[in-house]
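All protein chains but one are shown in place.
After this line comes chain A, so read on.
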Amino acid sequence: MRDSIRRLFRHRKAAVGGSILLFFLVLALIGPWLVMDPSDLVGRPHQPPSGAHLFGTNGQGQDVLAQTVVGARETLAVGFAVGALVTLVGALIGVTAGYLGRRVDDALSLTTNVFLVIPGLPLAIVLGAYLPSGPLRMVAVLTVAGWAWNARVFRAEALSLRNRDFVAAAAVAGESRARIVARELLPNMASLLGSSFIGNTLYAVGAQVGLEFLGLGDVGSVTWGTNLYWAGNDAALLTRSWWIFVPTGVCIALVGFSLTLLSSAIDELTNPALKAPPAVAAITPVTSAAQAEPQPPGVVLSVRELCIDYATERGPSRVVDTVSFDIAPGEVFGLAGESGSGKSTIGYGLLRLLPPAARISQGRILFDGTDVTALDEEALRAFRWAKVSMVFQSAMSALNPVLTLGEQFHDTLAAHGRTTRAASYARARELLAMVGLSPELVRAWPHQLSGGMRQRVGIALALALEPKLVVMDEPTTALDVVVQKELLQRVLELKARLGFAVLFITHDLPLLLALSDRVGVLQGGKLVEVDTAARLRTDARHPYTRLLLSSFPHLNADDATGPTSNVSLAAPERPPALAALSGGHR
């Protein structure tokens, strides 16, 4: 909490917005004692700015400066009061509806929707006519007219938080509902509460000024809205007395501006996705002798001393550290490692599909004699998928939910050469049959398929352009073991038939050993051991490989007691900062 407040002060938008708002708050607080009485008739009406009256006089002969300064007090007081009330009422009703659900939700949602359908301004006008006059009337009117939208926002947030495990955990711990709402749900909405409060204050200031300008406020009070109302009534525009309404207008605009800045700053600070990633400092690549060596024959892919850095707020962080390996045509090469080991980052790096915050800082990737790290955008587009394709961990997010399977195949095929839709569909049928699916699925949507079927489609898509290498990034992690085995058997069968090589990335070492010809073990971005699967199984050399191997319980071997447990205690628990950088699963 303290940390986030400190960050808020460092943020530029927040600093500018905050300073402007602070200025007006101070003005509203102490300003009225520094200026003359705004209702005194101090001079002749419609006097332009002068030494005696810095902002001139209005149509009644009152001092405009005093009116503007004094007007800030009630305008801002009512604005913040309404902002707080609307947020509070909206949050309470929304969270109650979202968390309790069922009938309570039905009743509260119906009420909310009714209030949303009634247009706010007429409601405010009608209410204003029946309530006793004064600033409290304005607060009541604007709160009644404005809470409903907030309730909707908070209900949606509560619905998504309600299904989180920590809420269930609190229920299992025996916490009461009221306490779950107050102590588990609401603190998680702190940023939403903050930005809603700012947004609602903005609404309140605007609506209040609007109503008062129309004469629906208390015209006897001094606020920015009534200043404008009197300016209109006294024909300030007709007499070209701009000094009567411009100061108030500028104040309203500045307050609105500062609130908008603050609200957008809160959004950016609490939603890291909106923030621009820190730029990676350009590193002059050092080409060592090993990197400059030409690719040996009989190798489809050579990775030479590859380093990948992530830009973080604390400077670059090396996620892949001087990794080198070769893959032969038709070979299955496995990369094993835990979260944060950099295994997925290598996979994405081979296709140059790294996120903006990451960059290849050193090393070369040679594919069939071409240096992938040196390809320009155009050449890269031709290279991806046609030469090296990828199967992703989450098949659902890799498929476009609004396109049928046939269209997705057509997209892929059309992007790499001229093809007709009919030809694409024919090829799609062929590919679907190849991975063991019905060809008629070309007309199906992704959501109609099970997880295993989607992953088969992912493999069919990866094979669409007959690449020489397919990168598979945990393609079976989300699948059941039976489906996983079916899928992998199919992959091996296709590989034998089509002759592509596979880079298989997973944390599941026993699986990798059964599947791969050779396996590389990654620890903290470094490749600590590379060997054939058969040799790793029996005599792994690196202690980390041995630790990984012993971590998986076996079904048949009688190792119920397990190897000495002090090996597992020796495993360092990685600091979360590093774990957070992992590209793949947690």
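Note that contacts are C-beta pairs under 8 Å (C-beta built on N, C-alpha and C of every residue); 3 or more make two chains touch, one makes a residue touch a chain; residues count from 1.
Rule of thumb we're sticking to: contacts and distances are computed from a predicted model.
Visitor: Which of the following names does UniProt give to the chain that is not shown: "Copper resistance protein B", "Nitrite/sulfite reductase", "ABC transporter ATP-binding protein" or "Phosphoribosylformylglycinamidine synthase subunit PurS"?
Guide: "ABC transporter ATP-binding protein"
Visitor: Out of A:Val181, A:Val323 or A:Leu488, point to the residue that touches the absent chain in the complete complex.
Guide: Looking across A:Val181, A:Val323 or A:Leu488, the contact with the absent chain belongs to A:Leu488.
Visitor: If the hidden chain were put back, which of A:Gly18, A:Gly249 or A:Pro510 would touch it?
Guide: Answer from the full complex: A:Pro510 touches the omitted chain.
Visitor: Among A:Asn188, A:Ser264, A:Thr312 or A:Thr373, which one touches the chain that has been omitted from the display?
Guide: In the complete complex, the chain left out is touched by residue A:Asn188.
Visitor: Which positions on chain A touch the chain that was left off?
Guide: 164-166, 168-175, 183-184, 187-188, 190, 338-339, 436, 451, 480-486, 488-489, 492, 507-511, 513-515, 533-534, 537, 547-548, 550-556, 560, 562, 565, 568-569, 571, 573-576, 579, 586
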